[in-house]
Each structure stands twice: as structure tokens, then as C-alpha cells.
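Every protein chain of the complex appears in place save one, which is left out.
Letters A and B name the chains as they come in the text, with residue numbers starting at 1 for each one.
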Amino acid sequence: MGLYFLCLALFCVGLYGVLRKRNLVKIIIGLAIIEYAMNLFFVLLGYRFHGRAPIDAQDQAILNMVDPLPQALVLTSIVIGLGVTALLISIAIRIYEKYGTFDITKIRKLRG
Amino acid sequence: MIKDPRTGMTLIVKTITRLTVGLILLFGIYIILHGHISPGGGFAGGVIVALSFVHMMLAFGKDIAASKISTNLASNLESIGALMFLAVALLGFLGGTFFLNVLAKGTPFTLFSSGTIIFSNISIGIKVGVGLFAIFLALVILEKSKQEDNS
Partner (left out) sequence: MKPANIIPLFVIVPLAAAFLISLLGKYVRRFSSAAISLSSVLLLALSLYSCVLLKSAPAKVLVYKVGGWIPPFGICMVLDGLTAFMLVTVNLVAFFVAIYSLAYMNKYTDKPKFFTLFSLMVCGMNGLIITGDLFNLFVFLEIASIASYALVAFGTEAEELEASFKYAIMGSVASAFIFLGIAFLYGFTSTLNMADMAAVLNNKPNLWLLPFVSVLFLMGFGLKAALVPFHAWLPDAHPSAPASISAMLSGVLIKALGVYALVRIFFNIIGVTHTFLTILMFLGALSMVAAVILALSQWDFKRLLAYHSISQIGYIFLGIGLGTPLGILGGLFHLFNHSLFKSLLFLNSGAIDYAVGTRDLREMGGLNKVMPVTAGTSLVASLSIAGIPPFNGFFSKLIIIIACIQKGYLGYGLCAVIASILTLASFMKVQKYAFFGQLKGGFTNIKEVPWQMKFSMLCLAIMCIAGGVMLLPFLKPFLKDAVNVLVEGTRYAEIVMREVVR
């Protein structure tokens, strides 16, 4: 039970980074921490007591495995996170070329 | 050009890279092909294949890596990987439903025992590997054009 709360605490750390940091790169790192926390939470949901890794081998019985479904889904989620991070970093580099700064309080051409 | 001291990193890094890049590529291909009997599969193996090219780019400089796989070739290979995956999925229509596993499934735990899963893994491996390397190439091209503007 404590492990789940630790995962949600990590989620809140990442959320603090997205909300309060002024540098663009730190916001992207905060988003990455949010995604790690979510993936960790989802994998931990599949744990069974005294379970072993869910790999089918010739000499071991098919019993006592942890739940393999969250592991497959988290693989998809990691790929999605990779795509978003790559896109955000490219946009951040281009913003630096246009505005000359990474500070979000100075990147405010759109308002109203 | 490989021994040029102006581009890339020092001589020690270049020598070790020349020895290990091929092994990393081979390991990535092994993980892709054995995706149905051991952990890994298309995505994890694809990332390792991409890392072997990125390793070459970090050690030797952008020009040598771009001469192995140029930007155009990367873009085309990526689309071909995605179309191969779609073709494997459409092959299921021969058996009745979308994505059905239509090839023969041999004895378990051997290499060709999973029907169409191995072809899905190979196409995902190509797409992810080349795609990640294309992302690195694109970011490096932005940096290089900025340096040429400054100097």
C-alpha cells in the first residue's frame, strides 16, 4: 500500500515541476517524471504475492506469475511518452531560435 | 576521414566504438527476432539498433553516420516499416478477421513458432530503430546550421 502512495507522490513531484518551473527544459523534465510515475504505478498494480516474472519457459510450470497485461500496456505507454518528449524537445529548440530565451515569463507574444 | 582528429571524439573512443558498434547492432537484432520467447520484442530491439547508429554518430561526428544512413533513406525506411506492419495486419483478412495470426505455428519455444508475430516484430524494429535515429539526425542538423550561421 505504501508503494502506491510513493508512486502518487512522485506524480505530484512531476506536477510541481510542470506548474512552477520557469525554464522550458525543466517543464519537459517534469512531464517526463509524471510519465515515469504513471507507468510505475500501472506495473505495480499487477503484482501478485510470491509471483515470478511472466516468462513462459520450457522447464517451469505456468503458475505463480505476476499479471503480464499491465507490462504489455506500459510498453505502449512508454513509446507514447517517447514520441511526445521528442516533439516537445524539437519545439523547445525552435522556440530558443525565435525568442532567444528559455524563460516562459518572456515568451508571451500571445495574450488577451 | 575516420582517423581525422578534428571531428568526433578522441582516438580511444573511436577505436573502442569501431569494435563494439557491430556487436550492439547484432544484439539488437537478436532481441527483435526472439521477441516471442524472451523479453524484448520490436520496440526494445529497435531502440538498441537505433542506439548503435547514435553511438557511431557521437564518436565519429555527424558526417560519417549520415553517410551510413542518410536523412532521405531514414525517412523512406520508416514509412516502409509502417507499411509492412499494416500489410502483416491485413494478411489476417485471408483467414477471416483483421490481425488474425494466419501462419503455421510450429513447436513452442523455437524461433519460427509464432506465426505472424515475428514479422510484426521485425517491421516495428525497423520503424522504431530508423525513426529514433532520424530524430537524432534532425536535432543535430538544427544545431549544425546554427553553428554555421554563427561562425
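In this text, contacts are C-beta pairs under 8 Å (C-beta built on N, C-alpha and C of every residue); 3 or more make two chains touch, one makes a residue touch a chain.
Note that the structure is predicted; figures quoted are calculated from it, not measured.
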item	value
Residue, one of B:11, B:26, B:83 or B:141, that touches the chain absent here	B:83
Where the unshown chain meets chain B, residue by residue	75-76, 78-80, 82-83, 86, 89-90, 92, 95-101
Chain A, residues in touch with the chain not shown (by the definition above)	11, 15, 18, 24, 27, 31, 34-35, 38, 41-42, 45, 69-70, 73, 76-77, 80, 83-84, 87-88, 91-92, 94-95, 98-99, 107, 109-110, 112
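By our rule, only the chains that are shown with their structure count from here on.
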item	value
Chain centre separation in whole Å, for chain B relative to chain A (CA means)	23
Complex contacts: residues of chain B adjacent to chain A	37-39, 41, 43-44, 108-109, 128, 135, 138-139, 142, 146
Residue ranges of chain A in contact with chain B within the complex	55-58, 75, 78-79, 86, 89-90, 93-94, 97
